[in-house]
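Okay, structure first, notes after.
What follows is part of the complex, with its chains left where they were.
By letter and in written order, the chains are A and B; residue numbering begins at 1 in each of them.
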Amino acid sequence: MHPAPADERNSDVQLGMVGLGRMGGNMAERLRAAGHEVVGYANDGSGDVGSLDELVKALSAPRTLWLMIPAGEPTHSTVRSLADLLDEGDLVVDGGNSKFTDDTVHAELLDAHGIRYVDCGVSGGVWGRTEGYGLMAGGDPADIERMMPVFDALRPEGPREEGFVHAGPVGAGHYAKMVHNGVEYGLMQAYAEGYELLNAGGPVENVGAVMKAWSRGTVVRSWLLDLMVRALEDDPHLDRITGYAEDSGEGRWTVDEAILHAVPLPVISAALFARFASRQVDSPAMKAVAALRAQFGGHAVHKAGDAALEPPTGG
Amino acid sequence: MHPAPADERNSDVQLGMVGLGRMGGNMAERLRAAGHEVVGYANDGSGDVGSLDELVKALSAPRTLWLMIPAGEPTHSTVRSLADLLDEGDLVVDGGNSKFTDDTVHAELLDAHGIRYVDCGVSGGVWGRTEGYGLMAGGDPADIERMMPVFDALRPEGPREEGFVHAGPVGAGHYAKMVHNGVEYGLMQAYAEGYELLNAGGPVENVGAVMKAWSRGTVVRSWLLDLMVRALEDDPHLDRITGYAEDSGEGRWTVDEAILHAVPLPVISAALFARFASRQVDSPAMKAVAALRAQFGGHAVHKAGDAALEPPTGG
C-alpha cells in the first residue's frame, strides 16, 4: 500500500465513510494507512458507529462524509437524511456509481441547507486498496481543493494528474466515470472476441500463452489484459465460469447519453448488447428469425434423400 | 400457379433438371405447367432417368440443363461430369446457391468443350412454385436470350423486369443473389428485434395483432412481414421453436465481399453474428467478459450484508 507522497498532502483529515463494503471498506483502510482519521458506518452494524446520526455526531465540524453505497434509492435516502443531520459548511462526497443526473438533484437538496457536494467517480475495483483508485471529481473548485488530501491518499502513486482529475462542475465526475465504464465495456469485449477467435480452430495451440505474451511490448497491453492472463492461468479454458455477464448501469447510461447527443457508438453498444444476450436462456429475436426461415422453407421436415441433392431454399 | 402470359414466351422448350428437391422439384412442376418439357434427374433415383448420362441421352441437342443441387463439391463434380457428357452448343444453368467465384471456374471448364454457361440466382423458397421465383441471371446475352422461355415460366406474373434481371456477365447472377440474401438477413433481424422489444414489457398487449396490423399501409409492410404474421398465427409466442438460426453461406460471402471492397456493412454483419451466437450453447467470449468482471471484483463471494450498502466494484 503506497499512498501519495506526504509532500503532496495538505494535512491529515477526518472523514466519515458511509458504506463499508469491498469498495468503502478498502478505501477506509487506504485512507487510514495514509494517516487520515476515518469513522466508518455501515447499515449492517459493521462500522465504528451504529447510525448515520451517531456518525455525524462523531465528526468535528466542518464535517466531510464520503458515501460509498449503491446508486439510486440507497443514495437518495442517505442524502435526504444527511440534509437534516448535517450543518452548514459540511461537505458530502458521493463516490458511488450514481448517474450524473442524480448529482444535480443531490447538490441542490444539500445546498438548500448550506451543505457542499462533490461527486467522485472511483475506478479500480478490489485492487484499489493497494494500487490506488483512479478518481474523477466534479464540483466547485474550493470544495475539490478541500478534498485534495483525501483524493491524494486514495489515488495511485505517481503524478496527481495521472490518477485524478477535477473534470468540471457537479456531475462531471460521474459523467467521466460513466464514459470510462462504457469504454471499459468495449475493451473487455474486444479482448473477449479475440480470446474466442484464438480458440476457434486456427493454428494457435496455447491461447493463454499467446495472451500472456501480449503483456509487454505489444500495442494491446493493458491492465485488463493482465487480468485476462490471470484468469486464464487460474482456469485455462474458463471451464469454471459460464458466459453470463451482468451490467451495472453505466454502460446503459453511456449509450443513452450518446443517443441524446447523436454520437455513433457502435462498439460500446455492441458490447452492451452482447451482455444482454449472454443472459438470455433463449432469444425471442432468434426464435423469430428461425420461424421466418421455417416459413420460406416450408413446414415439411427435410428428407435425407432430398437434402443430398438440393440447395437450401433460402438464406 | 400462374406462369407468365404466353405472348412473352418465345416457344416451349425441353430442359433437363438435375436435382429434384424442394426447389428443383417445384421448379420442374412450374415449368411443366407452363408447357415446357422437363426431364428430371435426382441422385436418389426419384427422377425420370437413372443417371446424368441417361439424362443427357434423353435430351435433344442443343441441350439445356438446369442444376438445382447444393453448392460446392456436388455442383463442382456435376459440372465436371457434364463437361465430358455434353456436346458443343449445349448449355448449363446453375440455379443453386453457388458462390459467384465458382461460376467463372465452371464457365471456363465448360467453355473448353464449347458448352455454354449461365448462372441464375433463384429466390422464393417453397412459395415459388405457385407465386413464381425471383431470378437474377449472369452470362452472355445470347445465352440469356436462349433461356428466356424458361426464365419467363419460372418468374412471377407481371412485368418481366420486376421478377427477372440479366445482371451482367457470368457470376453476376449469383452475386446479385448473394447480396439479396445479405439484405434478407438484415431485414429478418430487424423484424426479429422489433418482435422481441414488443414482447419485452411495454404496454402492447397483443404482439401478433400489432405485427398483423403492419401488413397494409405501413412503411414496414413486406412479404417477410406476412410470413412473420403467419408464423405468429400458427404459434403466437413461438413456443414451439428455439432461437437457433442456421445460415447457408450467402450471408458470410456478403460480409467477406464487403470487407474486400471496404464497404461498411454494420447491419448485415450484425444479423450474421446474431445467427452465429444463436447456435452457441455457451459463448467463449462472454465467459471471458464474465472472467474479467470477476477479476476486478475479486474472487470473494458477495456477502449479503455488504451487498446491501455498497456500489458494484466495476462496470
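Methods note: a residue touches a chain if its C-beta (ideal position, glycine included) is under 8 Å from a C-beta of that chain, and two chains touch if they have at least 3 such contacts.
Because the structure is predicted, anything quoted here is derived from the model rather than measured.
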- Message: Since every chain shares one sequence and 2 appear in place, tell me the total number of copies in the complex.
- Response: 4
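As a working rule, only the chains that are shown with their structure count from here on.
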- Superposition rotation for chain A onto chain B, Cα-based, multiple of 5°: 180
- Indicate the whole-number Å distance between the mean C-alpha point of chain A and the mean C-alpha point of chain B. 44
- Touch list for chain A against partner chain B, complex: 18-25, 42-44, 46, 68-71, 74, 96-97, 123-127, 180-182, 184-185, 188-189, 191-193, 195-196, 199, 224, 227-228, 230-232, 235, 238, 241-248, 250-251, 266, 270, 274-275, 277-278, 280, 282-298, 300, 305-315
